[in-house]
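One chain of protein is taken out of this complex; the other chains stay put.
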Amino acid sequence: MSLLDMSSGGPSLWAPEWLPRLPQRLVEMLLQYFGAPEWLVTTAGWITAAATVVGVFLGGFALLSLVERKTLARVQNRLGPNRAGWFGILQPVADGIKMLTKEDIVPAKAEWLLHLAAPILIVMPSILALGVIPYGREWTPVPLELGLLFFFSVGAFTELAVFMAGWASGSKFPMLGAMRAISQMVSYELPLIITTVGVVMITGSLALSDIVEHQVGFHLGFIPKWNIFTPWGFSAGIVFYIASIAEANRCPFDLPEGESEIVAGHMTEYSGFKYALFFMGEYLGLFAISGLGITLFLGGWQAPLPGLGFVPSWIWFFAKLVVVIMSYLWIRATFPRVRIDQLMRFAWLCMLPMALLTIPAAGIWVFTANPDGSHGILGWLTTVPLLLIPWIIITIIFNRRISPATRSYTFADS
Amino acid sequence: MEPSADIKRLPAPARWSIPGIGLLKGMVVTAQNMIQSYYRKERMTTVQYPEERAPISPNFRNFPFLCYDGEDPKAGLRCTACTICETECPPQCIYIVLERDANGKSLKRPKVFDIDVSVCMNCGICAEVCPFDSIYMDGEYELSKQDRFNGLLFHLDRLAKSADYHMKLRPKEAGEVAARRKVEVDKKRAVQAAKDAKAQTDKDMAKPEPTTKGEPA
Partner (left out) sequence: MISDPATSLTSAVLAPAVDDDQLLHVSLGPQHPSTHGVFRMNVVLDGETVVRLKPVFGYLHRNHEKIAEGTSYLASMPYTDRLDYICPLSNNWAYARAVEKLAGIEVPERAEFIRVILAELTRLINHTAFAGFILGDMGAWGSALMYAFREREKILDLFEELTGARMMANFMRFGGCRNDLPDGWSAKVSKLVDEYGPFLDEMEKFLVGNEILLSRTLNVGSLPKEVLINGGITGPMLRAAGVPYDIRKVDPYGIYERFDFRIPLGATGDCYDRIMIRFLEMRESLKILHQALDQLPDGSFIHPKAKIRNFKPPLGEAYARIEGPKGELGFHLISDGSTRPYRYRIRPPSFINLTLIEDMCLGLDLADVVVILGSIDIVLGEVDR
């Protein structure tokens, strides 16, 4: 085996497609050179591949925690952290040291074992979910056949961990936060999964790399054939985006933390490194869910315009990831938090019907396709009204509840 | 007061506004703020404190100091230990002991003048009530100390600052004070000179004429 073999297939010229796999290949080659048995080579390779993903995303977590603070600060006309190192680049390190050296407090009424296990269990599924996402043409850490299913079954574990944290703390604010978290996550998990059904129907596969491969090519030569550029995919993408914010407990759906109402929700009784683990889990979950969204709707690692294929595919993936995460930050900088009853009403009366409607729309889209896979006017004519009219009805209903048009203000002059 | 007929409707969203338009407007505002914070001074008002400092206005006041004339803080101190500031101080943070000579006669200067700046609330009433132009509010604000009790109890040597310092801190106020004091000192000197001259003439004159008994000061 030589290095040249591994760079096969890609049209890349300057930045090698196989760069992210380099550590794995190196370990494998090294072990083969010393004549290690085959099973050892494979296992070591897997471990190295997993370590690469974890390393990349832990670095991303550190960077994101800084970028988030800097961005939000700029939005608020502040400078943000700029003292630790150039441009505050060492701030995550300082935060980490601070978190590690803080006293670990366990409340007297806490179930100490569950209290200890919850932060660990919240990080674990996020890392597991990150393993199945195709980051580049050559780089899917664990290419599972049932990748999508694996992602959601692992991701569902987060709810358990959050509830565990809230219940085991033996305190009231965490308990309220846990109750909010469980109802919110269960409600939004439903539309989140249902929207992916359409993608699976179109692709005919649960493997995430197949889903990306299916979005190869361009309409009219310049519009990428991503799922977001189809009527059902657009609708599903919006639902998925909103539901993913709720799944990741981000503003405006950060009710489980709800710092102005219930202090810090399920994290209230945590301190030190356990608290840092919650943050890590939250950010890794954010990476995972936005990575999945990119894979399903935004063409994964595909270049957005023709002729840009020479850039390594994983760079496109991470560029899209940055864009999606910046949109989360922008929303966080702007929106207030919704209330729990509004959140639930929104989930069940808006998100769920719209998610369900994407399934027939995707079915119609498949059946109206021409034999060569292109779509005629018929598919647009049927799916667009099918989705647009319910959207309008639902938004009118929701808008009427909150219209201030009836408010008028008088002035007393004398 | 009755509500008038002048009913003004706010620029509220119309009845059939596009859903989410308010949220998008808000996002536009935050984006504007983010971008403009890079080039508009009135958006980014942060002052990087230890390196750069916001200018202090002449009226700015922090803890009090005691003013002295000339070079020697002990001799030139304007304070006469009259304890007006001590009584008027709202949180009672000033402590004054009058200095007396061996016979118990007042020397009209403080032996002890302490201000507990951990109690002081920078109100400036002491400076206002002082009839001797002695106590003024300082502009110094970097006063953090390791020792909470003794470090923040300012004694006379720490409090005494020269009139030049006052002049530098608040030129307008100090200039007025200096001018007024100069007039007073001149007047006093003139009175003293007149008194001396009178005494001289009195001495020179023959005794038996009982004329004016010194000047009404």
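Per-chain numbering from 1; labels A and B assigned in written order.
Going forward, contacts are C-beta pairs under 8 Å (C-beta built on N, C-alpha and C of every residue); 3 or more make two chains touch, one makes a residue touch a chain.
Since this is a predicted model, take the numbers as computed values, not measurements.
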Which of these touches the unseen chain: A:I127, A:A161, A:I194 or A:C251? A:C251
Which residue of B:I84, B:I115, B:I135 or B:A174 touches the chain not shown here: B:I84
So which of A:L116, A:V263 or A:A369 would be touching the chain we can't see? A:V263
Out of A:G221, A:G307 or A:P336, which residue would touch the omitted chain in the full complex? A:P336
Which parts of chain A face the unshown chain closely enough to count as touching? 72, 75-78, 172-173, 175-176, 180, 251-252, 254, 258-263, 332-342, 399, 401-404, 407-414
Touching the unshown chain, chain B contributes residues 1-4, 6, 10-13, 17, 19-23, 25-26, 28-30, 33, 42-43, 45, 57-61, 84, 88-90, 121-125, 128-129, 137
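Note that in this section only the chains that are shown with their structure count from here on.
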Could you grab the centroid distance between chain A and chain B? Build each centroid from C-alpha atoms only and quote it in angstrom. 59
Residue numbers of chain B touching chain A in their complex, please. 1-4, 6-10, 12-17, 19-20, 23, 26-27, 29-31, 33-34, 37-38, 43-46, 48
Chain B-touching residues of chain A, taken from the complex the two chains share: 71, 74-79, 330-331, 333-335, 395-396, 398-399, 403-405, 407-414
